[in-house]
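Note sheet for the following structure.
The complex appears here without one of its protein chains, the remainder shown in place.
In this document, chain identifiers A, B and C correspond to the written order of the chains, with residue numbering beginning at 1 in each.
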Amino acid sequence: GHFADYGGRYVAETLMPLILEVERAYEAATRDPAFQAEFDDLLTHYVGRPSPLYFAERLTEHLGGAKIYFKRDEVNFTGAHKINNVVGQILLARRMGKTRIIAETGAGQHGVATATVAARFGLSCTVFMGAVDMARQRSNVHRMTLLGADIRPVHSGNATLKDAMNEALRHWVAEVDDTFYVIGTVAGPHPYPAMVRDFQSVIGREVREQILDREGRLPDSLVACIGGGSNAMGLFHPFLDEPTVRCRAVEAAGRGVDTGEHAASLTRGRPGVLHGNKTYLLQDADGQIIEPYSISAGLDYPGVGPEHAWLRDQGRVEYVHATDQAALDAFQLCARTEGILPALEPAHALAHVAEWAPTLPADHLMVMNLCGRGDKDMDTVVEALGLTAGEAKR
Amino acid sequence: GHFADYGGRYVAETLMPLILEVERAYEAATRDPAFQAEFDDLLTHYVGRPSPLYFAERLTEHLGGAKIYFKRDEVNFTGAHKINNVVGQILLARRMGKTRIIAETGAGQHGVATATVAARFGLSCTVFMGAVDMARQRSNVHRMTLLGADIRPVHSGNATLKDAMNEALRHWVAEVDDTFYVIGTVAGPHPYPAMVRDFQSVIGREVREQILDREGRLPDSLVACIGGGSNAMGLFHPFLDEPTVRCRAVEAAGRGVDTGEHAASLTRGRPGVLHGNKTYLLQDADGQIIEPYSISAGLDYPGVGPEHAWLRDQGRVEYVHATDQAALDAFQLCARTEGILPALEPAHALAHVAEWAPTLPADHLMVMNLCGRGDKDMDTVVEALGLTAGEAKR
Amino acid sequence: MSARLTRRFEALARAGRAGLVTFVTAGDPDYETGLEIVRALPQAGADVIELGMPFTDPMADGPAIQEAGCRALDAGMTLARVLDLAAAFRAGDADTPVVLMGYINPILAMGLETFTARAAAAGVDGLIVVDMPPEEDAPLRRAASAQGLHLIRLATPTTDDDRLVRVLDGASGFLYYVSVAGVTGSKSAAGADIDAAVARLRRQTDLPIAVGFGIRTAEQAGAVARSADAAVVGSAIVNVVKAHLGRPDLVDAVSRFVADLSAGVRAARKEHS
Partner (left out) sequence: MSARLTRRFEALARAGRAGLVTFVTAGDPDYETGLEIVRALPQAGADVIELGMPFTDPMADGPAIQEAGCRALDAGMTLARVLDLAAAFRAGDADTPVVLMGYINPILAMGLETFTARAAAAGVDGLIVVDMPPEEDAPLRRAASAQGLHLIRLATPTTDDDRLVRVLDGASGFLYYVSVAGVTGSKSAAGADIDAAVARLRRQTDLPIAVGFGIRTAEQAGAVARSADAAVVGSAIVNVVKAHLGRPDLVDAVSRFVADLSAGVRAARKEHS
């Protein structure tokens, strides 16, 4: 492993040479100022970073406790934090001379980001997506199609994110020569968890600078949702050495962590190996992977990045959870108090904020990662709330 | 008029006192540094400004002429330039003690922006939208619904933007006491055209600063699409006194300006009075308004802001046009070269860039306002291109 | 200035009653039927005829008059045909004042001078252009005045005393008081509010005061007629047209309804005197 016993490179031998090559190339890139400069330039002018740190004034008043800031990665180009990492990995793929990009996607945000940056550099792009997710995230399927990506529907398993990742790995094994696999979260074989964390850490670095500028001190707490865990890791990582900063990551409890229909791997899972890394997994007594469930396609994954597994065991990060219903309530709370429609993923983080913030004093500074916008989830939310569009509020 | 013979306040007497009150309040606000500070703060932390100025490297190479920059107002929160103006007007409404907000919307971007900022300040919000536009911009209807807006379908006329504006004005007449009408473009009775222009001029001011920083000189040309004309006015206005900066605004030619199915009011219209102002209108010999047509809901309007009418007559801005098909081609060009899915509105601007830029030298600096993202148009474009999502590029 | 309007209001004053101003959209549902309707109005009891000039985008009108305009436009009405219709009416009725009501754009398309000249020639007496507030109507006022046409100004509940000065400066014919903030055919004002509003207006002007918007019944018309110089009914009449579209009794139905309104207006001051 690379995070105590967690992490590692549990992949087929066919992939090992390439995985090792990715690691060497990434290490060389991190030492190359030109790489960092190109990364920064694209984040600034293409992605639109820095994303704002926004004082959620009305939400803070409504909850009546901690002072709540949103880190607004939902205003990034393409609508989520995913693109930070994609820019980094595609620059690396170019350095390695790869001409084809593949990716898996759940909610479609990582797929859209990958199709976007691949188009930006004229690279061929194939995205694997569960057939069920394709149906529930149709607008993102359209976006990828129009960006020229080849979208491969995956029908195996539950036809969701886990299955898309299986299929992407299978495809990669057959196309090792010219293909780079852009993994969307802090999971997969080493060096992916570390690499994705590094690329996403721009979130936390910006927060650090912004909150010092606004408040003159570090935040007291950070809150983020966690499926694979890249947005949480990106926010937390630059603060992990600050003992006064509490970090909480919010898993998807689906219909409840005791119902069997959830995606809370750190809350209800056990360590195991899947998708190239050792980490907490939802699995049965026989080590078979349990299909996860969440209303949020982006959290609907039975594992979690290995560094989170390590941080859990250390107790450095607290892992909590929120149900579908709590996320929907938080979605509406955010819409009505701040005019922001969060993605269902960060709506889980907000559900925890709504629970935790009122118990804290007014001088407690809390930063929540509003890591994606809700546009992709409109159909799901409208249906879940039983609304009729345009007639709901008469 | 307020722009030579154009502009004016051609409204029913019931509205006149309120219109005059809006003007007085706006003039007072512009002199109040606290108002400007609050506006700037929201644009920075809520909207995410400044929007990037992005060198479209691959598009520039592809077209082989002028050096093309995109002003990226599509990465603004809510996905278009519309929110700049909405923030300003809603701050003004609050100053005036109004508690209800109404707005018209075509593509839904202005409606979403208004529903957003109204929710942010806890104001009641009613949005008038043509029934036809509601059908073709369903995702925006969902967004407004979830933001708590009351959406009123408008069935009169062609059931598009013009009709929504009629209905909003009719509603306003009946609710003058507590209601502020947030107009979405540089049209309507004075002071709206000037006020919206001022709020949107943040676009051009940023471009000026950004291009001086990047290139050390002013741009040679500016290009923007024009329906009502707020994004064009916002880009052009801070440069109008710079004689070396050419400005071109691109109208929607629909199926062609000679087919009768278009929305090119400056190209094919004549001066007249509609919606409170005198300007160029699409009208028949009897002065009846002709229903416009464009594939883009946001350009599907038979008039144009009165200041544009004045700039046209002066020759300071050149008004050109692009067809549906040219816009669709430009949409695809932008997707494939830059990975950016533009809204169909700025796709019209890009269609002209694709035509003009190749005729210019490499040292010509061109800035195009990429004023909205294409997410709202996915269904329209997929259908127009005859694509099947997820299977198109196999 | 055209004397018909003044004469008519003087005659009403002498008779000790208020007048009934009836609005119909010219050419609704078609030119011929529309002309028949208008021709029947004086006999039915209309004291002044308001003829709506159809426009595609009538932003001050509610659904009834919007639809009437659509019917007329669909049947081929234009501003020129409206003037034809007015002239045809005038050929058979020398006394009943005719006021055109509408929006400025079709007038601009014809040209202010051409329009006012042709309107005067057609025997029109006044103009109400709802999207021309005093701030904007100077060119039209000059053109109308040159042809002896009254340009009728509107006052509303939002027109305060200061503003009323401006509204009255240049007003002629009569003052049209829009009794509610809203579009045509919407809610109705309370009788007491109308009485108070009329009293306020009379303190500042000697022009006859016609009150409109939201008057749907003979009773409501009568209530207005207690204090105002005229009650204006539009949407309610247009609704009768709509209800009888395609039926042979259309013109009769309109006449009967107007007669009913007229009775209400004529009875108003008697009841209270």
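Criterion: a contact is a pair of C-beta atoms (placed from the backbone, for glycine too) under 8 Å apart; a residue touches a chain by one contact, two chains touch by 3 or more.
Just so it is clear, the model here is predicted, and its values are computed rather than measured.
> Among the chains present in the display, which ones are touched by the chain that isn't there?
Result: the unshown chain touches A.
> One chain is left out of this view; which of A:N140, A:N166, A:S294 or A:T323 touches it in the full complex?
A:N166
> One chain is left out of this view; which of A:G108, A:P219 or A:G272 touches it in the full complex?
Result: among the candidates, A:G272 touches the missing chain.
> Just name the one of A:G122, A:G287 or A:P358 that touches the chain not displayed here.
A:G287
> In the complete complex, which positions of subunit A touch the hidden chain?
Spelled out for subunit A, the touching residues are 8-18, 156-157, 162, 166, 169-170, 173-177, 270-276, 281, 283, 285-289.
We adopt the following convention: only the chains that are shown with their structure count from here on.
> Assign the assembly's chain-to-chain touch graph to one of these shapes: line, ring, star, complete, other.
line
> CA centre of subunit B versus CA centre of subunit C: separation in Å?
Computed value for the inter-centroid distance: 38 Å.
> Where in subunit A do residues touch at least two different other chains?
In subunit A, no residue touches two or more other chains.
> Two or more other chains in contact with one residue: find those residues in subunit C.
Residues: none.
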